[in-house]
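So, chain A:
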Amino acid sequence: MRLRKLTVVFTLLATIALMMASCGGGEGEGKGVIKVGLTAPLSGVGAKYGQDCQDGLSLAIEDINAKGGITVGGKQYIFELYPADDEAVPDKAKTNAERFVLENDIKFVFCPLATCINTLMDMNTRAGEEFLIMAYTSVPLYAQRSNPYMVTIPPPFSSYIPDFIKFAMGKGWKKVALLQTTGSYGELWGKTFKEAWIKAGGTVVAEAPASYYTETDFTAYIQKALAGGPDVLFVGGPSQPTAQVMKQARGLGFKGGFIVIDQAKMDEIADAIGMDMMEGSVGVLPVEDSQFSATLPFAKKYKERFGRRCTWETAIHYSAFHILARAIEKAGKVDDVKAIREAFNAPGVAELSGDEYPMAFDGINPNTGALFMPATASYVEGGKFVPLESIEWWKK
Partner candidate 1 sequence: MSVILEVDGVTKRFGGLVAVNKVDFAVEEGSILGLIGPNGAGKSTLFNLIGGTIKPDEGRIRLDGKDVTGWPAHRVAREGVGRTFQTTALFEELPVYLNLAIGYRMRTKTNLFDALLRTPRARREQKEITQRVIEVLTFVGLGEYFDRPAGSIPQEAQKRLAIGIALMGRPRLLLLDEPTGGVGPEETGRIIDLIRRVRELGITVCIIEHKMKMVMGLVDRLVVLNFGVKIADGPPQEVCSDPSVIEAYLGECIA
Partner candidate 2 sequence: MSFFINQLIIGIQLGSQYMMMALGLTLIFGILDISHFAHGHIYMVGAYLLYTFSVLAGINYWVALPICMIILALIGVLVERLVYRPLRGSPSINTFIAAIGLLLAIETLVRGIKKDAVRVPVPVDRSVSVLGMSLEVQRIIVILGALLILLMLQWFIKRTRLGIAIEAMAQDREGASLVGINVNRISALTFAIASALAGVAAVLMAPLGAITPEMGNPLILKAFVIVVIGGLGSMKGAIFGGYILGVIEALGVAYISSTYKDVFAFALLIVILAFRPTGLFGERAA
């Protein structure tokens, strides 16, 4: 018995030692290396989301490095990605960022979650430890407090709302029932949408937000929503449960339309429940129906390689990374965060064409650091996605 115990102890110790040993990262070669951090949920519920983001960055780095990297101040540099799991918990994102900055000497950190970005914003301006946050969130955090070293990639979620409402009202739908996810993000969306909807002359007949993360059966919620006799349901959270809500609503005899918040991906919903059930839905345009000519080939290449559907997370991270690379090149320095952030403002840097990149960008707001990425909604009619005109929200 004692011997067995000892064996176990030694095995454990050996495993731990091995783990520790193999923790050291690989060293760069002759060229200079620019390290880029990503803190995202890479395990747990959000693992797929984080993986999509990581894939976008990895592909971009692969492509750039294959072309020999970038030239900064006459020296060749290649990129290296440091992904770290934060399990969608802000204080883990925070320690990840601390590690990036202190252990890995990283100056650029991508982060795809609003709560986590918030904690990063507390720390990226410390003297001597500055880093640039590449924020992937449709919550306009810059509106609440400015951060000199933050670049926000996607459009604010509110830019979709006018199109959503115009579409729904155009169908003659006036009564909406709110059925989006609970939690802070869902609440924010719900509140903003509700105000706009009422302002546009609509009414809210029922409110039954459900926890998309823990519920598996939404019938009770849907029945409550349907009891008010709505023309259209406001739904959305992660794609899978959103699909579930829509399917069950149809199962319960709902014939109207759906307004789907941007967190849910229309193509994933279509995969899950088919286009028939989505008739009359409006949401974010799916990747494969993009108006940009470079998107579809990118998505195809991605699918061939990873066997999974390409999401906007991947496409947008891929594109945004190229903007970052250009800014570094333009700044002529690899570690001066201030200069690099300013280089984003230079003409041409934050402008990508949709013919070359899966997502087009049209510049940056020099003050807030929000990139100008068009928001495009689409609705489902006759079993097909019909894109609406892309919204150049920054012009309003």
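Quick note on the criterion: contacts are C-beta pairs under 8 Å (C-beta built on N, C-alpha and C of every residue); 3 or more make two chains touch, one makes a residue touch a chain; residues count from 1.
Quick note on selection: all candidates are chains of the complex that A comes from, given by their letters.
Given the structure is predicted, the values throughout are model-derived calculations rather than measurements.
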item: Touching chain, any copy counted, for chain A within the complex - options 1 or 2; value: 2
item: Complex contacts: residues of chain A adjacent to candidate 2; value: 43-45, 47-48, 51, 182, 207-211, 214-217, 219-221, 223-224, 227, 240-241, 243-244, 248, 251-253, 272, 308
